[in-house]
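Right, I'll just put the structure down here and ask away after.
With one protein chain held back, the other chains of the complex are shown just where they sit.
Our next item is chain A:
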Amino acid sequence: MNVWIAISLTTVGCYLAKLLGLLVPAGALERPLVQRLAALLPVALLAALTAQQTFGDGQQLVLDARAAGLAAAALALVLRAPFLVVVGAAVVVTAGVRALG
């Protein structure tokens, strides 16, 4: 049940966020401060999520094969690899490290 609550709230929230942009007259959300915040908010959230899903295990911090996978993804990004290759590199390296370990 909890999962459906989360899905419903996310569905409604994300849809309204998308619709708002299309309906709101330009200018309302174009104030520089609002724009900067909107540009920075994903940076903070994505960085936090990346770190947590790489080094978190429940409420514990761990260093495991995922860190190697993420390093591979970072390397792929530096080499300007396409999206799928980046994700694939993380998966393959993580699996590889686990198989060896």
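Heads up, the rule we're going with is that a residue touches a chain if its C-beta (ideal position, glycine included) is under 8 Å from a C-beta of that chain, and two chains touch if they have at least 3 such contacts; residues count from 1.
Going forward, contacts and distances are computed from a predicted model.
When the unshown chain is looked up in UniProt, the name that turns up among "Putative branched-subunit amino acid permease", "Cytochrome bc1 complex cytochrome b subunit", "Transketolase" or "ABC transporter substrate-binding protein" is "Putative branched-subunit amino acid permease". Residue positions on chain A in contact with the hidden chain: 2-7, 9-11, 13-15, 17-24, 26-27, 29-33, 35-56, 58-61, 65-66, 69-70, 73-74, 77, 80-84, 86-87, 89-96, 98-99, in rising order.
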